[in-house]
Structures are given as C-alpha cells and as structure tokens.
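This structure is in structure tokens; I'll ask about it shortly.
One protein chain is absent from this view; the other protein chains keep their places.
Moving on to chain A:
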Amino acid sequence: MRTPRAAYPLTWRVMDGLERIAAALWPASFQRGLPYLMLMPAVVLVGLLVLGLFQIGDTSLRTLDTNTFLMSEDYTLANYRRVLTENFFATVAGRSLMGAVIVTAVTLLFAFPYAYLMVRTSSPALRKFLLVALFLPFFIGQVVRAYGWLIILGNQGMVNEALGLVGVPPMRLLYNYPAVLFGLVQYMLPFAVLMLAPALTAIPGELEAAAASLGAGWVRTFRHVVLPLSRPGLIGAGLVVVTLSLTDFAIPAILGGGTQDFIANAIYDQFFRTSDQGLGATLSLMLVAVGSIVVGLVFLLFGAGTLAMAEARK
C-alpha cells in the first residue's frame, strides 16, 4: 500500500524543496564547473595580492622629492639603480640570503631527529611530550620569544650568570649575527618539524625493518631508505623555513642590536623612517623576486616536496 505523501516527515519535505532550489540554481550540467567555483576565493585573494604588487611596482618607479615629500610624476629606474649599486643594500641582501641558507640547514638538521622520534616512538607519553613541546612555542609570539632570549642571553642573563659561577667573565652573546641566526633557528624549528612529520609518517616502518633484516646497519638504513623517502618533507620544510627566514623582521631587529639588518628591516626603514616609499617598494619587489627565484630553483632541482604530495607518490 502506498504511503501518503503527507506522511513524509517535515524535514524530508524541506530537504526536497532545498534540493529542487539547488537544482534550479545549479543544474547538473554545471557540475564540471564546481571545482573552479571553489577555486574562486583563492583566485580573488591572489588577484588582490597581484594588484597590490602592480601598485608597488608603480611606486618603485617613482622617486621621492624631498622638497615636497611627494613621489615624482615621472617614471624612472633610479631606485633600482640605487639598490643595485649601493653597498648597504648588497650587504643587507647578502646577509639575509646567507642567513636564510644557514638557518634552513641548521633547522632541518635539528628538526629531522625530532620529527623522526615523534613519529616512530612506541611510547605514547613521549609522543605527547614532543607534541606539546612542539606546539607550545606557537602560543608565544615571535617578538615575545625574542625578548625571552634577551633575558636569557643578556650580559646579566641566566647563561652569563651560570658561566660566572665557574669563573667565566660575562661575554656578549647578543646583538651579533650568530644571535640572530640562533633566534631564527629556534623560531623556525616547529615549522620544520610540522612539515617533516607527515612525510616521515608516510614511510612504512616495515621498509626499515626489511633493510635491517637484509643486514643494513642504522646508518645505511638511514642513508639509503629513510633519507631518500623523506625528501619531500625536507624540501617542503626547507622551502617554508628559507622563505620565512629570508623575510623575517623581528628577530634581526631585536637580537641584532641594530647592526644586523635583514632586507625586511631595510624596507621598514625606507617606508617609515625616510618616508621614501619608492625605494621601499623597490626593495620589496626585489625581495619578492629573490624569494621567488630561490623557491623556483628548488622546485626545478628537487620538485615541490610535500607541497606536491600527489607528485611525490607517483
């Protein structure tokens, strides 16, 4: 016997109605366009950034008139000439690039064993401890962490006080290049571990067991099995760390004592100290260009790592 339609629960009828409305608004023939529609927010966001880049590009071609503090009406390459010829900018760019490379190498070196232990340990307590230790720094902002290092590494800080107990006079541990690199490594470590962990999780533990059963020692297993298979994670982590380090502002400003500027600090100075937006825009564009070239080279040489997991699985 056929159940009368009126016996349908109200919610079913509401859902039927909604489906009919959805079908009218988005016919089945439109289904192929759905993925593109879902891309729209990202496209709009990136589009806005690109528009901003055009605006910055326009500003970079104008010079500051110090009689009126207005940007010139005419286009000129003077700012680019300055950036490419003045020693100061070469020094700062070199320091930033070298710093980014060193920080990336050291961070990956420290992050790898951490991530490996976190993924492979059989102790749930240890894994939880490592996870908590990993996420805790995220609750403390970069600036606060940098100020924390001022307290720990200062002339009257904990480290110097401890050294004083064994007769070592206070030494300057802050306000130099190593201090900036140290602060950056400490800041980047959680990012790198987070990027590495999924790649290491994807390596079946049985592969390491198989290598061991065939007589490979820990070092050979690491070199021929774990390291090659973790390459996507290393590349992904490396890309994140190198780009964040290259563009960092706070750590060089706070731990560098004013003498270890990175490019971001130089950009800030132009926008906010000398009011030279043209030069600031030029430096910004060149930073974007250098960062993009570095990332592009890594993509070209090593692929996109975990940033292209599907590719990595092939």
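In this section, a contact is a pair of C-beta atoms (placed from the backbone, for glycine too) under 8 Å apart; a residue touches a chain by one contact, two chains touch by 3 or more; residues count from 1.
Simple rule for what comes next: contacts and distances are computed from a predicted model.
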Write down which listed name, "Protein kinase domain-containing protein", "RsbT antagonist protein RsbS", "ABC transporter substrate-binding protein" or "Rod shape-determining protein MreD", is the UniProt protein name of the chain that is not shown.
"ABC transporter substrate-binding protein"
With respect to the chain omitted from the figure, which of A:12, A:88 or A:135 is a touching residue?
A:88
Please pick, from A:137, A:154 or A:303, the residue that touches the omitted chain in the full complex.
A:154
Positions on chain A where the hidden chain makes contact
64, 66-70, 86-88, 91-92, 95, 150, 154-156, 170, 172, 174-175, 257-261, 266, 269, 271-277
